[in-house]
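Take a look at the following structure, please.
Every protein chain except one is present and positioned as in the full complex.
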Amino acid sequence: MNAVVGIGSSPKRKEDARFVRGKGTYVADIKRPGMLAGVFLRSEHAHAKLNSIDVSKALAQPGVKAVYTGEDMKADNVGGLPVGWGITDKHGDPMKEPPHPPIAHDKVRYVGDAVAFVVADTIEQAQAAAEMIEVDYEVLPAVVGLVDALRPNAPQLYDDVPNNLCADWELGNSSAVDAAFENAAHVASIELVNNRLIGNPLEPLAAIGEFEFASGRYTLWTTSQFPHVVRLLMGEMVLGIPQHKLRVVAPDVGGGFGVKQFHYAEEAVVTWAAGKLGRPVKWVAQRSEGFVSDAHGRDHVTEAELALDEDGKFLAMRVKTLANMGAYLSTFGPNIPTNLYAPLLSGVYQIPSIYCEVKCVFTNTVPVDAYRGAGRPEATFVVERLVDMAAREMGIDKIDIRKRNMIPKEAYPYQTPVIVEYDSGDPLGCLERSEELADVAGFEVRRAESASRGKYRGLGISTYIEACGLAPSRLAGQLGARGGLYESATVRVHPSGAVTVLIGTHNHGQGHETTFAQIVSDRLGVPFEDIDIVFGDTDRVQFGMGTYGSRSLVVGGAALSQASDKVILKGRKIAAHQLEASLEDIVFEDGTFSVAGTDRKKSFQEIAGAAYVPFDFPLETLEPGLEEQSYYDPVNFTYPGGAHFAEVEIDPDTGIVTLERYTAVDDVGTIINPMIVEGQLHGGIVQGIGQALFEHGVYDPTSGQLLSGSFMDYCMPRADNFPQLVIEPHSTTCTHTPMGVKGCGECGTIGSPAAIISAVVDALKPLGIAHVDMPASPNHIWNIIRNARTPVAAE
Amino acid sequence: MQISFSLNDEPVTVDVDPSTLLSDLIREQLSLTGTHVGCDTSQCGACVVHVNGDSVKSCTMLAVSADGGEVRTVEGLSKSDADLHPMQIAFRENHGLQCGFCTPGMLMSAIDLVKNNPDPNEAEIREWLEGNICRCTGYQNIVKSIIAGAAAMRAAS
Partner (left out) sequence: MRSFNYHKPDTLDAALALLSGNDEALPIAGGMTLLPTMKQRLAAPEDLVDLSGLPGLADVAMEGDILVIGAMTRHADVAASPLVKEKLPALANLASRIGDQQVRHRGTIGGSISNNDPAADYPAAVLALNAEIVTSKRTIAADDFFVAMFETALEPGELVTAIRFPLPEVAAYMKFANPASRYALAGVFVAKTTSAVRVAVTGAGPSVFRASDIEAALAESFDATALERISIDASELMSDIHADNEYRANLVMVMARRAVALAQQSG
């Protein structure tokens, strides 16, 4: 396909040419000369003092090159893992931020906490040696549950963090909310749990550290969504490696979903060990290891209330949430349940006042951080469950109550009471189209048909909004971010007119190589095949904040658009010179520079060639070369949204919930590549359904062992769990991004859990069930049905 | 110990430790890294290859068990870099992959399905994929790809 491929078309993905042949290069595929293998010994206890670690037997094993402990790293002045976003509690005090050593010393605080790192010639040797390390643990009582951790007399993780409370945070006007509740005709309330999830991108985490003595430079190959940020955090704060002496490469990465957007201890340990040993050191997580070393997601306990007037109009909302931080603060841990949560509590509704209080709590569990959606699915779940509850209690149809309270299209821009201002949207339009596609009108017939077979059928709804395109740096800074959230792009035009783009976002499944090439092809009129997108290498790409929060197209694409504009301007200057016209008279259209009103013109390729042969350039006003760079910092978040319907059937004999239909209508702004957007929505929806029906990170409350520690016990969604999804865009244009894009990566995960639970509750309506916690697994649902049918036996 | 087998139609003779898994032999010793390892409980299917024509999980098979047999990996699906197997084309055409990590296993599994069932319907495809986990696509376009790939394989045979 040697042609211009524009915005709105669906060329086949460039990256697939290697992936379908098995020619991708993932970190685990990389071999470096002289490379050694590293294995972590991890704590088998949730909470214990480390009295002593004897590594002598391990060191004596064949092939073993080194065994490192936390004390070794401490002695080498290795720093703790930093937090990228600090929050301030309701009293104005900073959050408690205890040190997070890459390898534990003094104490271990969760099952999986690293205790030692063994390096050997082969992985088998390292594993065998790790078994020979003798650790004297003094086991302490552990606490894994949020409510338990805040109880008086709960085991304390840190001496200087009273009550395990990291921060007691708030947002909104509590007195206005109190007043509104006093005057309410009805108050709906709910208590709910947002279940702990384990992201499990299919490629396990991996890292290779390398040190070159001659240049004094380190290289880290890592499965990361944001290599430049890893360079910044690890180089500056953990290992003290100057930025110009550290290269971080994230090559092909097999899915991220947030799990790979943190700086991990393992990255620092392999890099440090490579420096100590002067040889490359590789670590690849086993899947069951990843279950206790990858950051987890969600894990909230929430009480929420909604005040309504007699017509079912929302007056105010009050939300109190406990959020699990795990045992240490992960890179963005405290930001997720606060800044990415509470500002979304207005949903797509007009709610005059909102107050939210969040207690961030330490427990003896794996650190919790962003997972696809990150804070926004949790907010949507609270809002939508509350709205369902209110509708049910007031006897209002649950679709109708939403329509009554939605922000009308003409009310945008809409300032919520919780910081954010939505620039654009049409929630009612999404809902009406979704209602039609889902054949809501025909539902009662289907319900009756299910009932005739002894099955319960339910229809569920969820609307949602998200704030994405992270993030306007000024606002983020005010909210505690410790770095900017812009993105950068360089457009390098070669003398042939072919283009290399260097961009700071990271492609790990989202199709950036294709979408970004479309933007350039469209803007510069360059054939799609002549454009390469380069990412993931701090030595090649100038800078970047990486990929997360549905930001790549919104922020990175905007930088690319701006850099393309600069290329066009420079090209016009060259064309003005070549065509002996004034700059103002040069127009650029369809890949051609021409003098307005004449037939004098030069192709983009001719101008590119001329840029590098500046024999007669007026050098004082025109530099040779055609390469431009742009940094884009968004002025606002973007606000994708939508309306989803789910239809489930429940077998009362087994409690199994079968998803029969799923319909999603989403507003993602301008669509560059419809095929890729559909794929993102499919994947997101299925991950969200995974949370609602299947996935659950479960800890034993006493021992603190992770009970769902492999794919044998953590239920991953599979192909046979799903029907065909029906999706359709209903877009409004973002008013402040260059192309009107909003982002699409997290929509599905945000919208679907509430829709599924709404459907499950609707199915169980004959039994009087008002709420069901996630996941709606067979045993859980069967218990609910049994208890409802025999209320005497209910607890 | 020494073993010999056919790998993507080429004869191979290698020395392996008996404890070497087929996936490790292929990836580490023979440097064909298209076969991926995504779990340690034989569930994700990223490591699926064909042994004597049947799809198997190469992470749960000893390399020595391939002695004397025929092994095909994703790299052996097309004869040259210019060619693609109809199933590879179908995955690309139908956006049946995102991050690419599960893709080699999905392709090998899908081709084995079509060998056993040349015209599978959606339910049969979804059921067959029980041993292949994808975290990106929500499976919808994988199913679509396999329907298209099966049609192309029928047309080609």
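So that you can tell them apart, the chains are marked A and B in the order they are listed, and the count of residues begins at 1 in each.
Quick note on the criterion: contacts are C-beta pairs under 8 Å (C-beta built on N, C-alpha and C of every residue); 3 or more make two chains touch, one makes a residue touch a chain.
Just so we're clear, the structure is a prediction, and the values are computed from it rather than from any experiment.
Taking the complete complex into account, B:D54 is the one of B:D54, B:D81 or B:D119 that touches the chain left out.
Contact with the chain not shown here comes from a single listed residue; of A:F381, A:F694 or A:F722, that residue is A:F694.
Although one chain is not shown, part of subunit A still touches it, namely residues 124, 127-128, 131, 288, 653-656, 694, 696, 698, 707-708, 711-716, 777-779, 782-783, 786.
Annotation for subunit B: contacts to the undisplayed chain at residues 1, 17-19, 21, 40-43, 45, 48, 51, 54-57, 59-62, 64-65, 109, 112-113, 128, 130-132.
Everything that follows uses one rule, which is that only the chains that are shown with their structure count from here on.
Chain centres here are Cα means. That of subunit A falls 30 Å from that of subunit B. Subunit B makes touch with subunit A in their complex at residues 19, 27, 31-41, 43-44, 46, 73-75, 77-78, 81, 84, 88-89, 91-93, 95, 97-104, 107, 122-123, 125-127, 129-130, 132-143.
Residues of subunit A touching subunit B in their complex: 12-13, 15-26, 28-29, 31, 124, 200-204, 252-255, 257, 286-288, 508-511, 675-676, 678-679, 682-687, 710-712, 716-720, 722, 724-725, 748.
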